[in-house]
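Okay, so here's the structure we're looking at.
Shown here: the complex without one of its protein chains, the others still in place.
Moving on, here comes subunit A:
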Amino acid sequence: MLTNFKRIIKSGWISLRRDGELALATVFILVIAISVVTSLFLSKEMSQFLIYNLQEKVDVSVYFKESATEEEILDLKDELAKMEEIKEIDYVSEEQAYQNFVSKHESEQIIMESLEAIGENPFLASLSIKAWKTSQYGTISSFLEHPSFENLIEKVDYYQRKPIIERIFSLTGIINKAGIFLSVLLVIAAILVAFNTIKLAIYNSREEIKIQRLVGASNWFIRGPFLIQGTIAGIFAALIGLAVFSLVCWLLSPKIEFFFPGLNLFGIFTNNLGLIFLIQLATGLGLGIISSTIAIRKYLRV
């Protein structure tokens, strides 16, 4: 048993070495398949990051009448905090709003001059509210529109922002769906290409397989070396894939961060290194072994 196993491994390794060109082609195709799967993983991570960031920027602000005291506002804040839909509430006082505005527009002379011309603080105190999900803003704003708050609240800016919020909501949904559809398509294409390459490689050996059957080799003794070759090719392809992606992520990362601040591709890559390598190894080994097994079956019928 052990001798057989040793012989199968040795035989697989020797034929891989003797047919180097074919082995190289197989590894190359597997690298492509692995790259497709890895890119999908990375783009999924990246789009999740972007969608999350986009949703993070969405909030609803409630502006209070000048007559409202800080105490009344903070009472409302505490009440709102009890709502399940709400993730975060920030209180911005009149002074703070003024300071925020000044620090934001410090360098813009015209704006600063017009602010001075007003003579007093034109800003209202507000609560900025973040929900867990974009779809929850509607509930929150209808709560705030309750008549009991009428003499406290100047306006809720949900209706001004509603179209944008809804558009972001539907856009992220579309991106997700399109992403899944495209991923499935690409993965199927990659698998088919890899499968056919391996099928051709084994077609090349069909005469050999027949001879091995005729001299009395068992199916496992014949299949074994091919599976070993598939395994070795899969491992090599996964290692190459990892190296290629390390380099690509490292090179592209600064450029991507330039367009999407805070999106660190190389960081995503290194944080998920273990998972990525596992995915690559599983793709390489899975394709190598499963394709060989299916392709070889036909020729074992002698």
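Rule of thumb we're sticking to: contacts are C-beta pairs under 8 Å (C-beta built on N, C-alpha and C of every residue); 3 or more make two chains touch, one makes a residue touch a chain; residues count from 1.
One rule holds for everything that comes next: contacts and distances are computed from a predicted model.
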{"item": "Record-based protein name (UniProt) of the chain missing from this complex, from \"Cell division ATP-binding protein FtsE\", \"3-isopropylmalate dehydratase small subunit\", \"Sarcosine oxidase subunit beta\" or \"Ectoine/hydroxyectoine ABC transporter permease subunit EhuD\"", "value": "\"Cell division ATP-binding protein FtsE\""}
{"item": "Touch criterion as defined above, residue of A:Asn53, A:Thr69 or A:Asn219 at the omitted chain", "value": "A:Asn219"}
{"item": "Absent chain, residues of subunit A that touch it", "value": "3-4, 7, 15, 18-19, 207-208, 211-219, 221, 300-302"}
